[in-house]
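Here the complex is missing one protein chain, while the rest keep their positions.
Let's turn to subunit A:
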Amino acid sequence: MTDVVRTGFRPSRVAVYGVLLLAALVYLIPLFIMLVTSFKTPMDIRTGNLMALPTDWTTIGWTKAWSEACTGVDCGGIRGYFWNSFKMTVPAVLISTLLGAFNGYVLSKWKFKGSNLFFGMLLFGCFVPFQVVLLPMAATLGQLGLANTTTGLVLVHVIYGVAFTTLFFRNYYVAIPDALIKAARLDGAGFFTIFFRILLPMSTPIFMVSLIWQFTQIWNDFLFGVVFASGDSQPITVALNNLVNTSTGVKEYNVDMAAAMIAALPTLVVYIVAGKYFIRGLTAGSVKG
């Protein structure tokens, strides 16, 4: 204890805290600028500067971004796209997590001939650059009548998310002793009984990791949204990009920043509420994958 107190006043300690706080400031400043700008009037933006607080706070940027801003030809704000993102994200997250849970269960506790090869296939799927599947996927979605629909996007996100969710669950279930499963099988418990009675009750942490990882990935996706959706079915990220990069009329930076905040809020809230699981997902996905 005395050791800690003594080191607390050393100049090197001060330097360490100085660097850490400076870095924290650098990470926070863009968020601060985004927030402050979103509450300014266009006039205020032109006369003030990035770090200046609004002279009079106004939510006009937020209301305009939500219901009036033009994203390309359409001028109904971004609220429709915000709900599109929800309609796409929620089913895709649930389906991919459920599939991942069952896959992980099979690949760790019910191995069959070729199951390791299958796992290798999935693992490789985590790394493939999506550019290599975009064109065939677009053609296939067109054939299925799913082009430019939210259902199509859900399907796409399930396909390219299931490799990650399987990886999460498989690595989690591998650590659970096989003896437990064997004992249950001797007692006559079947495939589903073992899963629902034994594994599921101890799976809450990994379900959180998978749900949060998938939510962040799918909500933040831009590539699939811009390629497979158009007009009414576009997700929020595509609408935000359209809004910001529309070159017609006077640029309203307060509206841009408010729209960016709206697009960022769901994942930010999830991160603040359940950051622990988010970090675990990030590190699990990279260290073990």
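Here, a contact is a pair of C-beta atoms (placed from the backbone, for glycine too) under 8 Å apart; a residue touches a chain by one contact, two chains touch by 3 or more; residues count from 1.
The rule is simple: contacts and distances are computed from a predicted model.
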Per UniProt, what's the omitted chain called: "Carbohydrate ABC transporter membrane protein 1 (CUT1 family)", "Peptide/nickel transport system permease protein", "Respiratory chain oxidoreductase" or "Thiol reductant ABC exporter subunit CydC"?
"Carbohydrate ABC transporter membrane protein 1 (CUT1 family)"
With the full complex in mind, choose from A:71, A:150 or A:241 the residue touching the hidden chain.
A:241
Touching the absent chain in the whole complex: find that residue among A:162, A:181 or A:229.
A:162
Against the hidden chain, subunit A presents residues 4, 13, 16-17, 19-20, 23-24, 26-28, 30-31, 33-34, 37, 45-46, 49-52, 99, 102-103, 105-107, 110, 112, 115, 118, 121-122, 124-125, 127-140, 156, 158-160, 162-163, 166, 186-188, 190-192, 216, 219-223, 226-227, 237, 240-241, 244-245, 253, 256-257, 259-260, 263-264, 267-268, 270-272, 275, 278-279, 282-283, 286-287
